[in-house]
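Showing just some of the chains, left in place.
Lettered A, B, C and D in written order, each chain numbered from 1.
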Amino acid sequence: MNRSWKILAIGVLACVLVIALTPYVWILLSSFKGRLDILSSQPTWFFTPTLANYPAVFIDKNYLPLVLNSLIISTASTVLSICVGAPAAYVFARTDFAGKEDLFFFFLTTRMAPPISIAVPLFMFFTLLGLTDTIYAVVIAHTTFNLSLVVWMMRGFFAEIPREIDEAAMMDGRSRLGAFIRVIVPMAAPGLAATAVLCFIMSWNEFLYAFILVAFEGRPLTVGIPGLITPHGTLWGQVAAVAVVATLPILLFTFLVQKHLVRGLTFGAVKG
Amino acid sequence: WSLEEAAAPYKGVTIRSIGEALPPLEAMSKLAPEFEELTGIKVEIEMYEHSEAVNKVMLDLNSKRGRYDFIIQPHRELGKFVTNGNVQPVDSFLESAELRNPEFKPEEQLYQGLWKEISWYEQKVYGFPFTALSMYMWYRSDLLADEKEKEGFKAKYGYDLAPAANWDQYRDIAEWFTRPDQGLYGTALQGKRHEALWYEWLNFLYSFGGDMLEAKSGSECGPVIVNSPQAIAATEYYKSLKPFSPPDTLNYFWDDVMALMQQGTVAQLIMWNDATYAVAVDESVSTVVGKMGFDTVPEGEGGKIAQAEGWSYLIPTESKNKEAAYLFIQWMMNYDQQLRQHLNGGATSRPDVYASAEVQELPYAKASMASNEVAKPKPTLPQSAEMTDILVRELSSFLADEKSAKEALDRSAQEISALLGSCAPMKYPVE
Amino acid sequence: MAVSFVGVTKRFADGTIALDGLDLEFELGEFVVLLGPSGSGKTTACRLLAGLETPTEGRIEVDGKDITTLPPRFRGIGMVFQNYALYSHKSVYENIAYPLRIRKTAAAELDRRVKEVAELLQIGSYLHRRPGQLSGGQAQRVAVARALVWEPTICLMDEPLSNLDALLRLHMRTELNRLHQRLNKTFVFVTHDQEEAMTLASRIAVLKDGKLVQFDDPRTIYRRPANRFVAEFMGRPAMNTMDGMVRDGTFRAGQVSCKVQCPEGPVTLGIRPEQIGFGQSGDGDHFTMTLDVKETVEPDALLIFANDKGTVTVRTQRDCDELRPGQPVNLHFPLDALHYFDATTGERLR
Amino acid sequence: MNRTAQISNGRFLLDRGASLPLILPATILVLVFLVGPFGYMTYTAMTDLSYANPDQNGAFIGLENFRRLVRNDPIFWNSFWLTIRFVLLAVSIEFVLGFAIAWLIWRFIERQRLLTTLLLVPMMLAPVAVGLIWRLLLQGDFGMVTHYLHKSGLLSQSSAVFSTPTLVMPTIIAIDVWQWTPFVTLIILAGLMSLPKPPFEAATMDGAGPWRQFRDILLPLLRPIIALVLLLRGIDAFKEFDKVFILTGGGPGTVSELLSIYAYRVSFKNWNLGYGAAVAFMVYLVVLIMCSIFYKAVYWKSADTGAR
């Protein structure tokens, strides 16, 4: 009974996995196809692979630095938004002050305005500060829009940790901040991992702010991708190559961070 | 006068430019180091996708940062730049003895119609064409020359199969070659809700004798005539080709029709001159190299006519190195540079470049030249982008069977008239 | 050198008053036991002293210095939580070592001290485990170890032995006592176990409804309870109390009648179950009651006598195998074992 | 949840002095870099600023833009209702699927690190890339998916997905579901993994079967996480842009013209910034109202009693 349920579950998940991955696999294949193969009216699963697309886009078009830019921007903004957002989330999870829920909700509202309309004022504002065309501008922008995610997610995860744990750490001689950083944060690792993954992905994939705020030299991959759609035809092979390469760092990052997510399973709740 | 001398004061400066990531720009970025060697002026070129390039420039100009020393922009944007005072007229440079290369004579060396259309606004010159684009007809010369096809066609339509000279023939040919079971279609319309639709439609509109505004130049405002009977006829004719286009035609823009052509699924269509290279010459991406023929757009009541478009070198007012930028542009307009750029997929505005032997070897040279001669201006008013937007939307609705042609064009006329204000009354009022 | 609660009131957000003007003062170095019914505010008092909670009113002083708002880590107070609050992501060893790590104790010293305290608490063999893999009693001992290991000036223990078996408890009691003497630190200990309270405390503070009812050494608490509440609360089984009238030096309440030494009038009489004698012999001052229930709690027997005015419980070590429920028994209340309380206020008379 | 967490409710660990430095950086960041520009946008919404029209250089015109928007802009309203439908459908499907997948993983898979990572792949692709990929897959002539749709007879040979107006929105929703279900899965999975065990054991002993445990224990305990997912997804779906823009550009006609696309056209194509800001502000307002209602109804209840 239990076994057959499990087999059924695995079957369902396998289907889901196939659906989730097929487009990606297709792109992976396409990145090794010439234009004629990509556009052939019969889907070609078997073909003579060509490696031309990768050098074409990363060397000839010089897209390699874009990967690096993406990495820098995403990492910096993920780290920053966690560093700024998690303490705030902790406060929301642990304190009560007048208007707390309103302030909390306010953090979410910052996400509600369409970026398209915020972008121009933001650009003007950063111009005033002289920050446009620097990487700081995007990092700040991404941090700000990821904050709501961090604050909202981490509040839930922090709240799940019994307060006595903070208190025990404080009795053991930690300051509040020390208790938070040294004890609570490690215990909230699964949540933190999930949040970091999301922040990273959001920042990695963000287009508009990155496009508007960063100079040509600092532009990330997302901004580069449209450059492959030309009036002379979309360079599908190169698009595919970029898409494949662009997912690799996140895949790796997610896989590594997943360790902490999985840890949630084995630890269980505090024995009390 | 020598370039070295003229550039001496600007040695060591870096000028920055921005444009659409296309072969001619790539060609330019390969030429830039030569210029640097000659002058000591470094040129940095930012290459973005079409709308990215446009938006980046809009933001830069309006924030008055002056990041770019010269910009390469589609000519439809010009009105906005000029009316907002964002770009610099170049006549002062042309008059300056230090800067002007006496051998550079745009008023003789360029297609005048195109130049005026692309780089002039209200009788003032703001730059020079980076590319001079126009659309013409592409067809499969191998199919049209096929004896069996010729026979069958003649039997059915009563005249000889040849590249379409008028729109009726065009439709007959389209119908004749539409054979879905063989994976062959008579034509391919760029029916997606996208500027491509508008550009394509303009060819029909002009050819049928219609226009959007009654005005002589792009910078002029005038009565709205987009819902004239000619326009309606053109639009209806346009849609009558839909059955001969592949099923996904409402999702096509230039990208898809390019691909279809390269795969050999389409017999004829209307397409851009600068895209020709990838179909007619580049064997790595095309299956129809050597099987292509090119000609101007078929003739209609409005005569033989083509819609012209182009990207232009412009110099922002906020630029800090205008002179150096001008020197570079001037250098780029030289015959040698133009030729090299053209051979790399560009579309020059110099007839003498077209006349060169290398260019004449290209299968589409003649058609290009012919089109360039008959290029017709279109509005470059500041509001022209929004006009385009309105028309694209309404045309798309019409193609999707949501409206009739008249309804769509009437609605467009109303909105455009409201947009432009008093200078643009509706010539064909809607009740 | 004293710790004092001065008029401390704690009101929770929902209006519950957990402490109500508590005044309590004890010396550093004392072993204070907090005793009181469930919900009387013991845990709250500890948390206030620890600094985990701030009083709604009043202040807390140590050595005359107001520490009401001092952050916990500057107070030098250790605490065992009623529900352990172990760090689930650290091993037992690391749990115990944590306070020392914070204080940057040298590695060797740290190891020595952790092992020492673990040995003391008999958890030496679990050091590598995670808290999730411990039994209730083991987890509780880890919590105690963590609080003791760094030898804080004041160590608060909130029912630290409640999940231990009797033997271990006895052992721990002895160890705690020894530790207290050796370290000469202040221990504040919450317990429900009177025996624990009696053996450990230098003084017992009895709380009720957030107020201090009596604060005295164990013996006084037991022998001279300040009021009827303390009298009934201390002692297992509880002291027998009877509302009755004193007239002519004799107390009467239903079947009960005995000689007393107290003013005439309504009085509540108290006597501990173990002090009631069997007056089978012909002594003047005894009366007869009917046995209702007999319970054996080895080694003692509890005899419960019903009465129209309540019950009287007797605890004896005598062999009562022959007694049967329903049987009448002669009882005798020795004069020197009697407690007198005001019938209305419950305050001790004399 | 074990009791440790329960007893502490209502006790404030941090007083104001300690909270402030923790919460301040976040607040300042948001205030400066979002509220500032947002305020500017709101102001712009009351002007006639347009980069395209030389006569409109930012004169204050009060609520004129809004009046025009509400009274006189059928396209806006069309987009509005379209967007609402899109959000409701897409988010609810994503939620149900994502929850189910997360639950299956949590319940049946022990070593899920690789599996989860792979499941997240659709989300890792930039929206621009997602649009392009699906454009390629669904292209009428050489799209792989179209090919199999034709072959399996699900789609008539003579039609294509994006040229059939009735199929456009369902397809876009399907793609959105494909892309964002992993997001729901990830968050819910993290939530499930940090669930405490004791309440479930207690419910088991109280006689609750799997379904009752799910309904009475799991859902309430996960409520904040669920609310979080729904809110975030709802908000982001409201702003959905890149995919649709690349796939259909809002067409054919106005079949897929979502609000964000409309806003983009107004602000970024036509550079009618004043009016565009008004559109954006309306979008913001609608999202705000919807979220507030939802938040009050779902989140507050559990957050306030602080049971967690």
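Heads up, the rule we're going with is that contacts are C-beta pairs under 8 Å (C-beta built on N, C-alpha and C of every residue); 3 or more make two chains touch, one makes a residue touch a chain.
Keep in mind it's a predicted model, so treat the numbers as computed, not measured.
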Can you write the chain counts for the whole complex as a formula in the shown labels? A x1, B x1, C x2, D x1
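As a working rule, only the chains that are shown with their structure count from here on.
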Taking each chain's centre as the mean of its C-alpha atoms, give the chain farthest from chain A. C
Between chain B and chain C, what is the separation of their C-alpha centroids in Å? 94
Cα-centroid distance, chain C relative to chain D, in whole angstrom: 57
For chain A and chain D, let me know how many angstrom lie between their CA-based centres, rounded off. 15
At which residue positions does chain D touch at least two other chains? 2-4, 7, 10-11, 13, 15, 141-142, 268
Give the residues of chain A that touch two or more other chains, as numbers and ranges in rising order. 39-41, 96, 120, 124, 162, 164-165, 167, 176, 226, 229, 234, 268-272
Per the touch rule, the chain A residues reaching chain B in their complex are 34-36, 39-41, 61, 120, 123-124, 127, 132-133, 211-212, 215-216, 223, 226-234
Contact residues on chain A for chain D in the complex? 5-6, 9-10, 12-13, 16-17, 19-21, 23-24, 26-27, 30, 38-43, 84-85, 87-88, 90-92, 94-97, 101, 103, 105-118, 120-122, 124-125, 140-141, 143-145, 147, 149, 151-153, 155-157, 159-167, 176-177, 180, 190-191, 193-194, 197-198, 201, 204-205, 207, 221-222, 225-226, 229, 234, 236, 239, 242-243, 246-247, 250-251, 254-255, 258-259, 261-262, 264-265, 268-272
If you look only at chain C, which of its residues touch chain A in the complex? 13, 47, 50-52, 71-73, 77-79, 81, 83-89, 98-99, 102-103, 130-132, 134, 139, 146-147, 150
